[in-house]
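Only one protein chain is missing; all other protein chains are in place.
Up next, chain A:
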Amino acid sequence: MIDNAALVEELRQKFNYIEVNEQSTVIVPKDKLLEFMQALKDDYALDFLTNLTAVDYIDENKFEVIYNINSTAKGYTLMVKTSVDRDNPELPSVFPIWGGANWQEREVYDLLGIVFTGHPNLKRILLDYDYEGHPLRKDFQWKGGRE
């Protein structure tokens, strides 16, 4: 039932702007993100956004945003990655495509400071509203108290 390899191969042929790495992760440029995600949902039945998170690669001066998407009907899964510049971390929200991105994007914004444009309610979710800084960034410094 699960045939991830065939899916990735098909995607590679159809979308010439994507890259696929050796772990079958699809890497998509930031400006094509929404278009690609919409196609995944509409044409490939990838309707369930399980996971959305980001990683700070401070040495390469970029954030990587990771999307794990499942298909409830067909059973396959896909990992999509995109990277955004660390100095201006801004990328479009996938909330219009999957409602499940709502809280997950807020969490990423809260902890890493990545701004999702088009998100209906982008504000802090786990930390206090007036908290300064984004703790999951690698250059985050504790203020006061313990090291």
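Everything below uses one rule, namely that contacts are C-beta pairs under 8 Å (C-beta built on N, C-alpha and C of every residue); 3 or more make two chains touch, one makes a residue touch a chain; residues count from 1.
In this text, contacts and distances are computed from a predicted model.
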- Item | Hidden subunit of the complex - UniProt protein name among "ECF transporter S component", "Thiosulfate reductase/polysulfide reductase chain A", "Tail specific protease domain-containing protein" or "NADH-quinone oxidoreductase subunit D" | "NADH-quinone oxidoreductase subunit D"
- Task: Identify the residue among A:I18, A:L34 or A:M79 that touches the chain left out of the display.
- Result: A:M79
- Query: In the full complex, which of A:I18, A:L34 or A:I125 touches the chain missing from this view?
  - Reply: A:I125
- Item | Contact footprint on chain A, counting only the chain that is left out | 1-2, 23, 47-51, 53, 55-56, 66, 68, 72, 75, 79, 98-104, 107, 111, 124-128, 135-136
